[in-house]
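Next up is a structure, given as structure tokens.
With one protein chain withheld, the remaining protein chains of the complex are depicted in position.
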């Protein structure tokens, strides 16, 4: 165990990170700086300050930051420019928040002269990788403490005993076994893992879902919403321009109301195992559909196909924790270049769990020209006879091969 | 215009291909063989025989084939093994039928000693390419007649006049302007193009959709369905083993009832323009979801990711008409290799337009082992400490670069 | 044949384009503007002016431009940033010149108010595609005249007869059957096609090669050369900073002297046939090796691998004529982003046909730090024990699958 003087802990204020806080003090005998971020997870953050103070953290060592706008503007939106989706389904709600937490944690380490950072992710998951790759990429000499990989508090009982001894308040739910799920929430999504979900054959209980109305209980009347895009980013909903995080919050509200964005998935973790997760991504689900739709009229075919072919790798980079890598930045340069013309609006219909695109237009950048037929007849842009040559040359290699085949057969 | 002795025409029995039939006789003065395929489009085919006879086709020159099983078994299912989807949305219902029609048409050309084939696709669309690439790949010396690119019947009026003169019966709907949409149907989907849809800003009329119940009118109670897979192909629904086309028909019935599989899309045609299409793919939409789900527990991560990365190109090959190309076959070899272990069942919930996977298992091939945690603790398969080394080596290149960056900055 | 008022002809001053010039005047009865570019092909251009004047072109309609610097700076160098190579071998010497010619031709069309452009490429090759895609992308309403696809001068005899009648001077070599090869040259390469080469089993005659000394006759003593790179581009040779085209000319001189850069290839044309070409790319062959070498120490692994994976598509885009397409620009954005750190020098050894990299360094950007071992020991950047966890987690999915396999076997 290396020597540590001051550590910045990603601190939620909950039981686990409170135990970590105490354990860091006990084990490393170092000064602890707590960092609590508002990413739109929907919890009050001031209680975290009180708890930290009670656990002996100096006021100047408590950082509570509202990162919601930065989160959506600099992480969520760039990711959606690529129509990013992991393993065909997952919108990467947890993955995309980690690089920002790592970035801010390192900034605080630099501000406070800390020589270490710590997080509360376990040794079996992806989040440890996402945090730590971020730390190392942004401050290569930093010491990383991952208590779940180090300590011997390997059961819930031991953890609770440690908390009790340390005077950390334990809520009733923890004593009773706590929430049955391991959850993570931010403006983009809320996720559930563990417990009942560990049997992928079984349907999750309806009571698990926290954000979205059940489709069965969603309004009986569909709702139409218009999304406005500029350079590939959402800028307004139903004509109202808002800041990025406000837009996503608004979309979440709309999606949740209509039961949109539930996902039940078995995914492949970077650390090598399969795991079952359930997700609610109401706003993101709408945004993805709408972004594809605005691209459908403003993006060149080959550019769109190139993006589609590169997307799975881009998603993999984010899922695996390589946001701060040069390969992700290189792909982002390509993606962002393509979004200059992605301007216009999309209308979607929300109804009992589904989003349907029903209209789209771009006054400035539509490559779908309603007059194209006419254009072609008059100006010779399209001559049906051209298709013959097009087909014949595209077929040439197939014909040559088929002729050879015949010769071989004969 | 080259000399032609005998031509095999892809003949639907409708007005357009009847006019083509007549035009071929008039223009090429050649013998015409008609070929009508049952791909599950839901129309009776015997009337096509009667019409052909009336137009002077000899009985032995009339081919009417039920290709439904072959269509689903050898075309639809192989395509679904790849989770194929074009431009993020389109399930390729039209594209995947064309290669089979081309194949059978060429078989008939060989059987009847024909030296030419003809089809009724226009010069602006993808279908001409798909048909003709198939023809040329399977019979490189064949002559191809594409009347829409050759004749001067360039308006509806001229076409009707020609029909009238030729004694082709014209149904009332054609006189009145006909169906407002250009449609194509088979067991996988029905598509709509043209007319009102040429304005991509406008929502399609509810009356356009022919197969699916509107989500708003679908049953208020969700329905659960269990799909059984073997080697990546659907083999049974709710425990009932059926033949491939029967399975797809059954899925269509279920999906249509619950308003599933509607799509409103602007897509990029191979011939270079954007076009707006609407599609109903009820069974296919369920099948895609379920196939991904069974793969999620039976496929290795890297294999799954490789498939995801290659899929857009595979989709492009099918969309563009290259089913019979060697590159499609090479990719298929890869895809089929991966499906050996894709065995098990998936449970989906159908409700008012949406399909949700709620459970999946594979008694023989699940890589998601519920005992894996235990397995790991006991046998050392997973040691949380391993994650440290894993992360540190993955971070090494990032750290080296960051150190250099610091040095440059200093 | 559409009406044309003024046409800009890519004019070399040779027999073929002189005939085209005349044919355009005769056939289209339009004003002709000639455009002759110096791309370093090593021919004097003033004779082209004289010929044009003799053929009745007005002095103000004769454009002769030295495009050498632009060619190397804006086309060759960007392409080499991607280590571009077509079908594993071809350095794209012809392909990369076409977009520049098209660009300048269109500029002249705009300057002179021309409504058409013409080129001398045949209907079987790639160059027609490269020219015309460029024209259309840069001036979508332009009329394109491709005489070889239009006229009836389909044999050498007819062409010569036409020339004679038109008073175009015919050199002796043309009367004798001319050079046996179809050639193209610019600062990057010289190419040979046709005649004796049409038998891919036969070795080209030594006399065909025009630029490079035969390896057997090259100096018996190797020569060492040092290339300096900045942001991925060559900036100096043996310490001497020169302008881009001067650098490439210098490299050509060095390569030619040492017999470097000959290539004998069967390649796949975009129009669907295979063709045999021979190429001399002396400087480019050295440059490619050296560029890879400087990248080897300055580029991150994953960035380098991403570039390697995308390169074949980038090469295809250039080969097929899509330089001016949005997909090429998008890829270029990615490529250029990666080259910011590609600074340093490379030493190569040239000897009788081969280039060997023997040393490379980057004082500012090397990710190969000679002190890294020490760095690691002292600072903990590399701990051999980390490798165990790295391997074990990377092996996890393989182990789980193998265990399942065993279970199935049992």
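Which chain is which? They are A, B and C, in the order written, and residues in each are numbered from 1.
One rule holds in what follows: a contact is a pair of C-beta atoms (placed from the backbone, for glycine too) under 8 Å apart; a residue touches a chain by one contact, two chains touch by 3 or more.
This one's a predicted model, so the numbers in the text were calculated from it and none came from an experiment.
A.B. asks: Would you list the chains present here that the left-out chain is in contact with?
C.D. replies: Taking every chain of the complex into account, the missing one touches A, B, C.
A.B. asks: Sort through A:16, A:107 or A:369 and give me the one touching the missing partner chain.
C.D. replies: A:369
A.B. asks: Considering the complete complex, identify which of C:5, C:29, C:54 or C:149 is in touch with the unshown chain.
C.D. replies: For the chain that is not drawn, the touching residue is C:149.
A.B. asks: For the chain left out of this view, which of C:18, C:36, C:61 or C:83 touches it?
C.D. replies: Selected residue, touching the omitted chain: C:83.
A.B. asks: Just the residue numbers, please: which parts of chain A touch the chain that's not shown?
C.D. replies: Counting over the whole complex, chain A touches the hidden chain at residues 300-302, 364-367, 369, 372, 375, 381-383, 385-390, 392-394, 396-397, 399-401, 403-404, 408.
A.B. asks: When the complex is taken as a whole, what residues of chain B touch the one chain not shown?
C.D. replies: Considering the whole complex, chain B reaches the absent chain at 2, 140-141, 268, 271-273, 300, 302-303, 306, 313, 322, 325-327, 329-331, 333-334, 336-338, 379-381, 393-397, 400.
A.B. asks: Touching the hidden chain in the full complex, which residues of chain C are there? Just list them.
C.D. replies: 83, 87-89, 122-124, 128-129, 132-133, 136-141, 146, 148-149, 198-204, 215-216, 220, 222, 262, 264-268, 271-276, 292-293, 296-297, 301, 304-305, 308-309, 312-313, 316, 324-326, 347, 349, 351-354, 356-361, 366-368, 370, 372, 382, 384-388, 390-392, 394-395, 398-403, 406
By our rule, only the chains that are shown with their structure count from here on.
A.B. asks: What pair of chains is linked by the largest number of C-beta pairs in contact?
C.D. replies: Result: the chain pair A-B has the most contacts.
A.B. asks: With centres defined as the mean of C-alpha atoms, identify the chain lying farthest from chain B.
C.D. replies: It is C whose centre lies farthest from that of chain B.
A.B. asks: What whole-number Å value describes the gap between the mean CA coordinates of chain A and chain C?
C.D. replies: 42
A.B. asks: Nearest whole angstrom, what separates the Cα centre of chain A from the Cα centre of chain B?
C.D. replies: So the centre of chain A lies 31 Å away from the centre of chain B.
A.B. asks: Send over the residues of chain A in touch with two or more other chains.
C.D. replies: Each of 140-141, 268, 271-273, 313, 325-326, 394-395, 400 in chain A touches at least two other chains.
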